[in-house]
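Taking it in order: structure first as structure tokens, then the write-up.
Missing here: one protein chain of the complex. Every other protein chain is in place.
Here the chain labels run A and B in written order, and each chain numbers its own residues starting at 1.
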Amino acid sequence: MTIAHLSRRTLLQAGAALAASTALPTFAHAQAATAGGRLIVAADSEPKNLNPAIVASNGVFFIASKVVEPLAEASFSGKDGLSPRLATSWEGSADGKSVTFKLREGVKWHDGKPFTSADVVFSALKIWKPLQNLGRLVFANLEDVETPDDTTAIFKFSKPTPLQLIRNALPVVSSVVPKHVYEGSDISANPANVKLIGTGPFKFTEYKPGEYYRLTKNADYWNKGEPKLDEVIFRVLPDRAGAGAALEAEEIQLAAFSAVPLTDLSRISKVPGIKVISKGYEALTYQLVIEINHRRKELADVKVRQAIAHAIDKKFVVDTIFLGYAAASTGPVPKNAPEFYDATVPTYAFDVAKANALLDEAGYKKGADGKRFSLKLRPAPYFNETKQFGDYLRQALSAVGIDAQLVNADAAAHQKAVYTDHDFDLAIGPPVFRGDPAISTTILVQSGIPDGVPFSNQGGYANKELDDVIAKAAVTVDTTARTDLYKQFQKLVAADLPLINVAEWGFISVARDNVLNVSNNPRWAVSNWSDTVLKS
Amino acid sequence: MRWLRNLAGTPEGAIGLGILLLLALIALFAPILSPGDPLRIAGQPLLAPFADPSFPLGTDRLGRDVLAGILHGTRTSLAVGIAAALAAIAIGLCIGLTAGLAGGLVDEALMRVVDAFQIVPSFLLALAFVSVIGASVPVVVVAIALGAWADPARLTRAQVLSIRERDYVASARVIGMHPAEIAFRQILPNALPPVLALSAIIVAAAILTEAALSFLGLGDPNVVTWGSMIAEGRNILRSSPSLSIFPGIALVITVIGVYLFSEGLNKVLAGRRSDA
Partner (left out) sequence: MLLIVIILTFLLLESASGDAVDAYLLSIGGGDAIVAKSLRQSYGLDQSMLARLWLYFTSLAKLDLGWSVAFGRPVLDLILERLPNTLLLMGSATALSFGLGSALGIVAGTKPESIRDRTLSAVSLILYAIPSFWLGLVLSIVFAVQLRWLPTSGIETIASGKVGLARTADIVLHLVLPVGTLALIYMALFIRVMRAGMAEAWQLDFVLFARSKGLSRTRIVLRHVARNALLPLVTMLGLQSAAMIGGSVVIESIFAIPGFGRLAQEAVSGRDAPLLMGIIVVSAVLVICVNLIVDLVYTALDPRVGASENRA
């Protein structure tokens, strides 16, 4: 908000105006909000680039997915776990080298122009493959997209690419943007990256930096009768204590992504008019992972790593740090990915005696002060839970004689220290499992990743057997065979412990009772909310 | 030690001295009063205060003992506060002395630097410094000192300017005393009192700045500080307010103690100056 629109010229005038607060100049502003149709949501960040085709991250999707749509969205009940959006059907060829999408007819962009297969070609070849953080992996082998007509797009791959992977990745990597807006411009700097133009149920209307984003109803949305809401407002509330208070004071109606801290949940759920929902994040599972720097002699020994795994009381972590809103992990694939999950992997029960024995066996005896050796521990600062786990891990390790020194850094410094400079022994990270291990999970343990790639294997771990399994699965078209390979993947990771999976968690939404159809798909918070209703 | 007795004579000085002595004792004997690492998980999480005799002030989210945290936090707060103030005063004295004695271009240049540090908001500077370098106790001390040295420097210089014209300095020069000796033996001891009076304020401000930095998450995570306790407690302020209230009270008492001590000291010094 500004009292007056300031440019350098009007600076002096504004100064005078400030002095007389009753003489605040007015400026043309939106009409009064329409009754019953306006959903106010807490937002904790203001992404600099709002284009989900380039930045496939949850922070961007939270706002942008209402405006820009993918080819298909995740669904609890749909075929293949998907619900068609801009694509109505998808078929893979037998050799795995092409995927045919039938596109939806009668869809218009927010500026009135028609949506055609040309937009899909442009998005895929000019944005998803070269520019998007996740698309570079998924579409690495994409050669071309053929468009025999306006409603068909055939993706051609140079190597066999599993349809299973493409399907699982669709909700995240396939946001389509208009060719006629981006063509010929510098895509990364195009103003449409902030003032989004899409096909979604809501149009991007206004952004007041530091305050809010305002989206309004798209009257020409292809799904007649939707959206049900007139407006969605994302109110910027970076302070987490603020979200809970604002909900209770009825200033906002929805707080997603655990904007209300876990510790407040039991109290706030008892407040009349408010409900706490843990469903709706199944496809966005975050994993609490201990990243290990295998360049340290001690950590290169698998016995030491196993000892560390035994020293952790996962139940305590789940109960105390996550207050029960999490599950203990057994491996790199979470339990709520039933397509791939394998429970028959080596596990490490909480056993301090065993941990001590393993460390003794490995040859690291306790010194006179009870310490065996010292490690540098870097918890990621992005979540309260990762920081708290850092505190806990320090305790747990000191119980087995390992002295862990905590290093507090802000996000940028942490990122550089761990993923570029490798200045860590143990780090705590929150990678995301996005429905398919090949999207963002195998990269955590694969060897040969260049420096500087965040949430990847920067610990110097190299296991040829594991690399081979990963490489093979990447080109296996047959679904059953592919799934088996990933089960093998889980067993290998759990046995050799390139990293230690501790817990997996989804987020919590807190909403007022009059918001209906909340959390009705596995990625609800980052889906398009076209059927969300505000009961008056 | 007559001034100490005089100090205890004034009401402010007495209370201030009392509080500070108590805090100093706590800081020294914390490991005995509450043995073990205060950051270790000692009991059930979120025990209420005054409920369990082994955890008189309750426990926090991870099950850490609040009383242990407060007792050990005394060490950090006092250590950081005093160290930062000492650093700031030391730097200020050196620069002020140099500027006042050297005069001319050196004086001008140094004063410009002092100006620069005075117009930049000290909290912003500390914030930037700790964020950039990384949070640990020495870094926090330096960050706070960087924001605080300008005032002592200016004050020292003013004192030096007025003292160096005095008779006893002139006579020292006449008998051929080395300039450095004059600086340290004649001028400095007389320039000191007003600067010392300022020091208590600097300590109080340093303690509060350290708390604010810890609150924003920029404190050293390996030691327990009152600011980080308040930040931890902030998440559960509604259900367990005591977690933030107790360290807050500790902060308030400490700062009051320092301030009262300085008031008392000021009174004594003012009295002394009028005697001199």
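Everything that follows uses one rule, which is that a residue touches a chain if its C-beta (ideal position, glycine included) is under 8 Å from a C-beta of that chain, and two chains touch if they have at least 3 such contacts.
What you see is a predicted model; the values in this text were computed from it and never measured.
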Displayed chains contacting the withheld chain: A, B
Hidden partner chain, touching residue among A:Arg214, A:Arg372 or A:Arg523: A:Arg214
Touching the left-out chain: which of A:Ser57, A:Thr263 or A:Thr285? A:Ser57
Pick out which of A:Trp90, A:Phe115 or A:Phe455 touches the chain that's been left out of the picture. A:Phe455
Filtering B:Ala68, B:Ala145 or B:Leu251 for touch with the omitted chain leaves B:Leu251
Touch residues of chain A, complete complex, unshown partner: 1-4, 6-8, 11, 14, 18, 21-22, 24, 26, 29-33, 40, 45, 47-49, 55-60, 131, 133-134, 136, 194, 206, 209-212, 214, 233, 235-239, 241-242, 245-246, 248-249, 251, 410-413, 415-417, 420-421, 432, 440, 450-455
Residue ranges of chain B at the interface with the undisplayed chain: 111-113, 115-116, 118-125, 127-129, 131-134, 154, 158, 204, 208, 211-212, 215-216, 227, 230, 234, 237-238, 241, 244, 248, 251-256, 259-260
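The definition used in the following text is that only the chains that are shown with their structure count from here on.
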Considering only the defined contacts, which chain B positions touch chain A in the complex? 37, 39-41, 45, 61-63, 131, 134-135, 217-222, 234-239
Residue positions on chain A within touch of chain B in the complex are 240-241, 244, 261, 263-264, 266-267, 320-321, 381, 384, 388, 390-392, 394-395, 398, 405-410, 413
